[in-house]
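Written below as structure tokens is the structure these notes are about.
The complex is shown incomplete by one protein chain, all other protein chains being positioned as in the whole.
For reference, chains read A, B, C, D, E, F, G, H and I in written order, and residue numbers begin at 1 within each chain.
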Amino acid sequence: MLYHVRMDVRIPHDLDPDVRDDTIAREKAYAQELQRAGKWPHLWRIAGEYANFSVFDVESHDELHQILSGLPLFPYMDVQVTPLAKHPSDINN
Amino acid sequence: MLYHVRMDVRIPHDLDPDVRDDTIAREKAYAQELQRAGKWPHLWRIAGEYANFSVFDVESHDELHQILSGLPLFPYMDVQVTPLAKHPSDINN
Amino acid sequence: MLYHVRMDVRIPHDLDPDVRDDTIAREKAYAQELQRAGKWPHLWRIAGEYANFSVFDVESHDELHQILSGLPLFPYMDVQVTPLAKHPSDINN
Amino acid sequence: MLYHVRMDVRIPHDLDPDVRDDTIAREKAYAQELQRAGKWPHLWRIAGEYANFSVFDVESHDELHQILSGLPLFPYMDVQVTPLAKHPSDINN
Amino acid sequence: MLYHVRMDVRIPHDLDPDVRDDTIAREKAYAQELQRAGKWPHLWRIAGEYANFSVFDVESHDELHQILSGLPLFPYMDVQVTPLAKHPSDINN
Amino acid sequence: MLYHVRMDVRIPHDLDPDVRDDTIAREKAYAQELQRAGKWPHLWRIAGEYANFSVFDVESHDELHQILSGLPLFPYMDVQVTPLAKHPSDINN
Amino acid sequence: MLYHVRMDVRIPHDLDPDVRDDTIAREKAYAQELQRAGKWPHLWRIAGEYANFSVFDVESHDELHQILSGLPLFPYMDVQVTPLAKHPSDINN
Amino acid sequence: MLYHVRMDVRIPHDLDPDVRDDTIAREKAYAQELQRAGKWPHLWRIAGEYANFSVFDVESHDELHQILSGLPLFPYMDVQVTPLAKHPSDINN
Amino acid sequence: MLYHVRMDVRIPHDLDPDVRDDTIAREKAYAQELQRAGKWPHLWRIAGEYANFSVFDVESHDELHQILSGLPLFPYMDVQVTPLAKHPSDINN
Partner (left out) sequence: MLYHVRMDVRIPHDLDPDVRDDTIAREKAYAQELQRAGKWPHLWRIAGEYANFSVFDVESHDELHQILSGLPLFPYMDVQVTPLAKHPSDINN
């Protein structure tokens, strides 16, 4: 099932720089592992913002929450989830 | 170039039913033609709402505006456009 | 899977009274049929408003959208869907 | 009487980690005690967010406030309470 | 139990003037009957707006909803309910 | 003259605990003195929130501002003032 | 006492043109009479909007409400009232 | 002096089509006349919306308001004006 | 030319008290100097808030920005500027 997710990252300016760099590096590895597993088929940067629009393809709400709450940057993110249904005008349906 | 678009449809309840049905039918044909042309690669229904999230792949802001303002339902829509850049963690980049 | 849904009903004051009464009667029958089928386990009135909080238990986003868009009052509703995951402090998990 | 409650948790990033862990542990014990007592019949995680939708079943506004303000995480929460009435289409009424 | 209620009245400009006048007259009678019964202890006009702040004193959420949804102007109102608890600094507690 | 006031208290989590406790104690004494003087006839806790709805009865805007800005918790509050007029349906008018 | 008032005028497009013109003419006469009486010392147009910022100087909330609700355009206005106190840096205090 | 202006056009769907077409034609002529006079140096369409961002170069707030309130589409527009000052990093200053 | 300005002051609670006191003292002197120069004809406290409504009378947007950005409290303020035009019902026009 598909979920549309918007993530806005707000890292506190006084976070320890090493913690910050390490968190961002782990975030990237985590995101790429999920993409390779087919769970995170779309990941786009919102131009001009430290934010992304993503589409996830997972089995359940629980799997989605497990993935999102496991993001290394999760404590510094605002996340908004929207479930996606098939559109009647989609030529693939 | 990719654009993320949210469309919310609000058809007035006192619109002539024939105009309404004809507009919706033309909307569907128009949307499918653009999908077949590769201009509208993603079209998802927002679950529970008369709304969609879409991704467009066009040459310019002008082409995008021409397409969106040509939607038969455009007069009854709220449309919000967000330009999408490549994400540094996207494995396809 | 569980979905939290808020519905706000805004019937236009100039809707034909017979259409209105018929729509509300069909809404009630439809809602009760879905409750009996186990698809709509919770339905609460928000005190003081023509609105409700509901919980749906369905197989997929598509089934949820089919049910919600089939509500006789759907054209007059604002609907907001939130997917619900298990809570780690829930004693039933 | 039933109350719908949304809780959003925002723990400051510079809170002492021991205080944080202890607070979260006490929150879980407190929440489970109230569930066992029948005061907190529903507790759902909002997918993708450090937030929950809950339903409380208590005697009065005062009892509800006593419970909520006693949550160990209360100082770090935004809480929104909505009183729930019976819905005329609820098959249990 | 006490409930704080804000009501904003928005009567459509094209409502039949006789219906309008009759509805307003019935609203006044209804409001005064509830005040005399002790159910509606405070009713204040918000200066400059067609709106009021009220306090209701009723047995339950259901009684409150029955009263509010029975207001003759209810179809033209936005209503917002807030449950009130005792304040620890209130000298009457 | 009557004023409706909403106060939301947001004490910073890193405020010195002694300062905090002392401020809250002074706030309570101050609030009770004003109630006894008849200046603050209503004080209700908003259920589930560190906030209150109050009604003040004072001579002028200046007196109201002097009272509110003198609250020991004022530096940590969001305050919203609404002047109240007589309601034509109030049976006491 | 001084009150700051913002008025936004939203005349329905299908209002009878004669009613509209007559209402606007009466509004102007009413506003000028109040200015001459010293009740409405400041009246400014918000550049680019059918709206104004005003300052009223009246005896009480009730007098203010009587004046504002008597505006011929009142049924088509959004009105927002803010009570003004003396500023400690005002050289006239 | 420069003013940034955002205009959102919302033409009612039940406006007479001839009135509508005539208004839009007059709007275009009016806008082009002001551009030729140097009063309206920038006019951009917001992609995907019936809206524009504009910059006006006029003598005073009064001249700006006279121009904007004279727009044939003004009754159907939401307009938001922002005064622009020189930026210290602008290489033309 | 006249500008309506709303200023909301939000001084961080952990600002050095001496810096704070000095800043507020300089703010007052600065504000009074501008009033005496006729640049700041109106300055009102918003009752109950650490905020003011002001009217400035200056030559240009640049002069206004120079004045406002020079306020000692400017780094801790939210400022909102609205250009004011003559109102057609103002008896002074």
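In the analysis below, contacts are C-beta pairs under 8 Å (C-beta built on N, C-alpha and C of every residue); 3 or more make two chains touch, one makes a residue touch a chain.
Treat the numbers as computed from the prediction; the structure is a model and nothing was measured.
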Omitted-chain contact residue, chosen from I:Leu2, I:Ala31, I:Ala51 or I:Val81: I:Val81
On chain A, residues whose C-beta touches the chain left out of the figure: 11, 13-14, 45, 47-50
On chain B, residues whose C-beta touches the chain left out of the figure: 1-3, 60-62, 64-65, 81-86
Residue numbers in chain H that touch the chain omitted from display: 2, 4, 27-28, 31-32, 35-36, 42-47, 52-53, 82-91
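Methods note: only the chains that are shown with their structure count from here on.
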Between chain D and chain F, the fewest steps along chains that touch one another: 1
Partner chains shared by chain C and chain H (touch criterion as defined above): B
Between chain H and chain E, distance of the C-alpha-averaged centres to the nearest whole Å: 43
Gap in Å, rounded to a whole number, between the CA centres of chain I and chain E: 39
Multi-chain contact residues (two or more partners), chain G: 2-3, 14, 45, 47, 61, 64-65, 81-86
Pairs of chains in contact (touch as defined earlier), listed by label: A-B, A-C, A-D, B-C, B-H, C-D, C-E, D-E, D-F, E-F, E-G, F-G, F-I, G-H, G-I, H-I
